[in-house]
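The complex is shown incomplete by one protein chain, all other protein chains being positioned as in the whole.
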Amino acid sequence: MSKVLMKGNEAIAEAAIQAGCRFFFGYPITPQNEIPAYMAKRLPQVGGCFVQAESEVAAINMVYGAAGAGARVMTSSSSPGISLKQEGISYIAGAELPCLIVNIVRGGPGLGGIQPAQSDYFQAVKGGGHGDYHLVVLAPSTIQETVDLVRKGFDIADQYRNPVMILGDGMLGQMMEPVEFKEAKPRRLPPKDWATTGWKGDRPRAVINSLFIDPQVLEDHVNRIYKKYEEIKANETLVECYNCEDAEIIVSAYGTTARIVRSVTEMAARKGIKIGLIRPITLWPFPAETLRSWAQRDHVKAFLTVEMSMGQMVEDVTLSIDGLKPSHFYGRTGGMVPRPADILAEIEKIRGVNL
Amino acid sequence: MAKVFQKPESLTDKPMHYCPGCTHGIVHRLVAETMDELNIRQDTIGIAPVGCAVFAYDYFNCDMQEAAHGRAPAVATGIKRVHPDKVVFTYQGDGDLASIGAAEIVHAANRGEKITTIFINNAIYGMTGGQMAPTTLLDQVTVTSPYGRKAETEGYPIRMSEMLAALEGAAYIERVSVHDIKHIMQAKKAIKRAFEYQIAGKGFTLVEVLSTCPTNWGMTPAESLEWVKNHMIPYYPLGVKKEAK
Partner (left out) sequence: MTEQIIIAGFGGQGVMSMGQLLAYAGMLEGKNVSWLPSYGPEMRGGTANCNVIITDDMVASPIVTQASAVIALNKPSLDKFENAVIPGGMLFVNSSLIDRKSMRGDIEAFYIPANEIADELGSSKVANTVVLGAYLAKAENSVSPKSIIEALKKVLGPDKQDLIPLNKEALKRGAELIQK
């Protein structure tokens, strides 16, 4: 198939439709409005259904109902809206329902701003809602990768019966790049014989539920989910390592920020500084092993994490490298985007200290 | 010998956890009888609330989903949009529906979602131990209105059926009571009618059932039935509030 020039948000929506998603429930919020608009137009054309919910809370609970009914379903929002959805996300995780949640992150806290940010990392990877659970969090850095990860996200959700989040940002949502919608090899997915589709007696009665009043039963339930998480860690962790082979400093960044860091690697090379880039594609599961293995190399003297936040992923990087090498941070927040020159200056500073 | 009375097929064998004198059991049975009579058990998906009826998924013998507090109408919307040919009902109490889930019920009704809501109004939060509900009557004492509900500070008891009946999307809305046999029969008719309206695709349907909570009202079961008759019905008039042609 040939390439088309598309906005990130619209590409997400089209990719979802091509991945078989037929149900979308959402609520307007900038900078993700192109997703629901695209779905409202396209879903009726393919026999699907779009509902503009009365609230973010209602939208995520509609997702719960539709996922429990066995459908491929998604919602999208941006930071303040994702906060509102946390109740439903926790229930979806507890009831082990597959769905795709897109967060086109904007600056916070509070109403914050509408410019791109990565300050929802903690919320996305550490919980967000109440209770013991994890989302699988995918962080694309180009529109092509976003499109590829949307399909993958639905597959992961269905395979493990777990909600998956695409963590983008306003820049990724609003920008245009050429994309190709490739035919993906379909995964072999388990049948959704647990879904509420009307009970004819040919399977156990379907009950979608996250209530386990007996603490032992609840602990067993959570333990079983965590066993599943170990499988996800083993099978689904994704990371890109660029230029690390002889790097003195490894910069870790994800999403849009990783693209900016990539520009910096070239600027640094011209100055004779060898910079590598480790770009986690899955933020949960986090590629801790990869980071640790590079930290064990002698040529690597220090790590720098760059984010559009006050420093969130850096905590996972620091944990991963476990004191083997110094861990530094540089970030901008509130919708400000780190400039290549400033990142390079930070690298030079670190180099002065560590080399 | 001919069997003259038996448990509806649409109820499971699980013993119900409801308090003595609570009318939830009666309403469960009326819904189950309706499912049996309309022969829709295999095509029905129910949604349990948060509140006393939280375990309803253990009692109704059909596919069930347990919703977050107040969100049953949103969950029902998701299910019905995926399976428009199935019968979908929510079973919700007054805290769930009229307080924390007020937005969800209003908008599900306004969209004309083809679902049936069974709304249990017993003027109090039961599960959490007798707090004031939006439907608590004036001067009624609860643990969070220990001096009686006052209009000046707590507002007035909310008449949900009348409110929802004002919405274009609502097709059938009736308030019933289950304090005596005659009214139980009427309640059954209303519930059946609501399901029939849903099946006919007419729009949103709701039956509000005035119910008891002897435990949290501090009454005997018999006294609580009298209280429904003497105190609740005067404020919450029974009858059909909306019936689309």
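Letters are used for the chains, namely A and B, taken in the order the chains are written, and counting of residues starts over at 1 for each.
We adopt the following convention: a residue touches a chain if its C-beta (ideal position, glycine included) is under 8 Å from a C-beta of that chain, and two chains touch if they have at least 3 such contacts.
Computed from a predicted model, the values in this text were never measured in an experiment.
Contacts of the undisplayed chain with visible chains (whole complex): A.
One of A:Gln115, A:Thr197 or A:Gln312 touches the chain omitted from the figure, and that residue is A:Gln115. Residue-wise, the contact with the chain that is not shown comes from A:Ile260, picked out of A:Leu138, A:Ile260 or A:Val317. Touching the chain that is not shown, out of A:Ala37, A:Leu84, A:Met175 or A:Leu319: A:Met175 (per the contact rule at the top). In the full complex, the hidden chain is touched by chain A at residues 3, 5, 30-31, 114-115, 142, 170-171, 174-178, 256, 259-260, 262-263, 266, 337, 339-341.
In this text, only the chains that are shown with their structure count from here on.
Those residues of chain B whose C-beta lies close enough to touch chain A in the complex are 41-45, 47, 54, 57-58, 61-68, 71, 74-83, 86, 103-104, 106-107, 111.
Those residues of chain A that touch chain B in the shared complex are 23, 25, 49, 51, 53-55, 57-59, 61-71, 73, 87-88, 91, 95, 196-201, 205-211.
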